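Dumping the structure here so I can ask a few things about it.
Yeah, one chain of the complex is gone here, protein chain that is, but the others are all in their spots.
The first chain written gets the first letter, and so on, giving A, B and C; residue counts start at 1 in each chain.
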């Protein structure tokens, strides 16, 4: 069963080193970074999953998956990597239909993973103190067609959270402990708080603050991902490894 | 905003060591493991999130989250742990509405995580060669109210996969390489195959077979989770650590 | 070339699960833990490296190696494991002939590794506040024939270090930062300080104190050891893993 690129849809072009580039077929002729000067209209009707040649490079054309979206996004701030987003989503028990809040939005990486988990009936509220981050993240979200699921607010999460009855709140700011009290107030009963922090001292202050509130199942994890290189010569862990991303602290609201 | 247990709903009772027990309020008076002899009807109307006393134990009552479902499930076979399920779901780009196939079903742990990710519009098809595993997993799924999203088939995935156009296929059997060819045929274009194997030799055979088919983005990962113990004395990694679960191999179908 | 057990020597008996028991052939008939009631004299003349039967158990007889000494020692306190002792010795550049100080002595595990590295011309000075630890460690050292290389002192290392010109000082106490100043004074120029601490907060206080003194090459490491299980079925990391031992901080004395 073959499928073809439709007019108006956004496709992902994947090159031989698996770099990913998003192109909307309705866009005008232009220079597309990593691809070259093209009229995107020529993609319409091409068979999905096939390799095409553009200039002297080859690309597979596919409908974008969430991993494409996460890997193809343009970064201005440090992002929460997919490996950590995966743990956040499951450990916060995020489901389709949920309402979740994140602060800050950064480049929108976690935002994309959250939208993917709650759409089409759920929603993501994203706070950030910096409008440049919000603008940049929105640009990424629009390219993915995800902006309709996200409400951005130029707001400091340590000052207030006005939403109520949230299923989960994820805090990635330098002083997450200052948002704990607001988070408790805004979570539904049984809802999850998650904080992401690179430093142990941040974890310690946050856990101390969490323990002053009615939370259970308070846990802190570090997720280490090792890639295994499998070749004809044999198998070994990759020499190239990211030594650390951040610590994830989880907690769950109860009444007493 | 307080909420109360409704007649007919299934709640989770969480004890002080965070063990989890599922009780349907319509069930009859009986001995419930870990809880004692109770008439579940007495739970109706109690406030969610509050601690109650049953016998000489205390429990919080909550609506079950997916983590409750994963941690409260009864095991007969080795399960895929939530840490790996989280990676499988995101790296396979599984979204609400997707159709995914897993083999085997085991105790239904990955099944629960998959249902949570694709419900209410998606579906999970679960193959297993052993009817006792299917029966046990279905019991777990029924307790969670998840059975309606799952189609079980007493079938050997290395013999055939009859479904077509699947978004993702996850293989957790001793010889995943024997299912690779069927998986390619049954995946949609751009769909993901994932295999889970504890042994390097399994990974090697599987990757070799994957490379004979039209797959891209073939990667093998190991996820290591470390818990951090945060106490008033200070912070350190937990002494108690699971040294290994399994290697996750991912691949994505293209046409050529 | 065969060798035989000599009168007066201490041998190690290794059972099939590689538990290790030290026996001096001059000892009197007695019940030896893990071995049974034996007259050690019967071992004299037996061929080294051969399996013998005692009661219904089998043992290999060997001359003790340093790993035998480390694994066969009797513990009363938490020990520094061989994996960490190995790093301490090399990162402190300990050589045969060196004079090194450790505090506290604990069960004598690091002591044995240090003696092995500096003997026969070097020496180990061991401080401990607790005489019961010193007595216990000395019993272990005597069993190994190592007591002649060790000077024990019932002394608090945070109060004073009277030795001078030491090649290395290794501190394993709850408040290593209180010994840093004494350590600087007692090290030779270019000599190494090492502290071993399970908690991050201990590391932080110690590094802060070290930075007040003239030390260079200040580094903190964590060593994680994974055992690989190699069987006919294939290879995988061991499920059973110690998640944490302690952080090792190293620093090297300069003048200015």
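Operating definition for what follows: a contact is a pair of C-beta atoms (placed from the backbone, for glycine too) under 8 Å apart; a residue touches a chain by one contact, two chains touch by 3 or more.
All values derive from a computational prediction rather than experimental measurement.
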Residue in contact with the excluded chain [from A:85, A:140, A:202 or A:220]: A:202
In chain A, positions touching the absent partner: 198-202, 222, 226-227, 233-244
Residue ranges of chain C at the interface with the undisplayed chain: 1-3, 14, 18, 47-51, 60, 62-63, 65-68, 82-83, 85-87, 89-91, 93, 95-97, 113, 116-121, 164-165, 189-190, 192, 200, 203-204, 207, 216-217, 219-228, 230, 235, 237, 247, 252-256
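Keep in mind that, in the parts below, only the chains that are shown with their structure count from here on.
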Centroid distance [mean C-alpha coordinates] between chain C and chain B, Å: 45
Intercentroid distance (Cα basis), chain C paired with chain A, Å: 48
Centroid distance [mean C-alpha coordinates] between chain B and chain A, Å: 22
Chain B residues counted as touching two or more neighbouring chains: 200, 222, 226-227, 234-235, 237
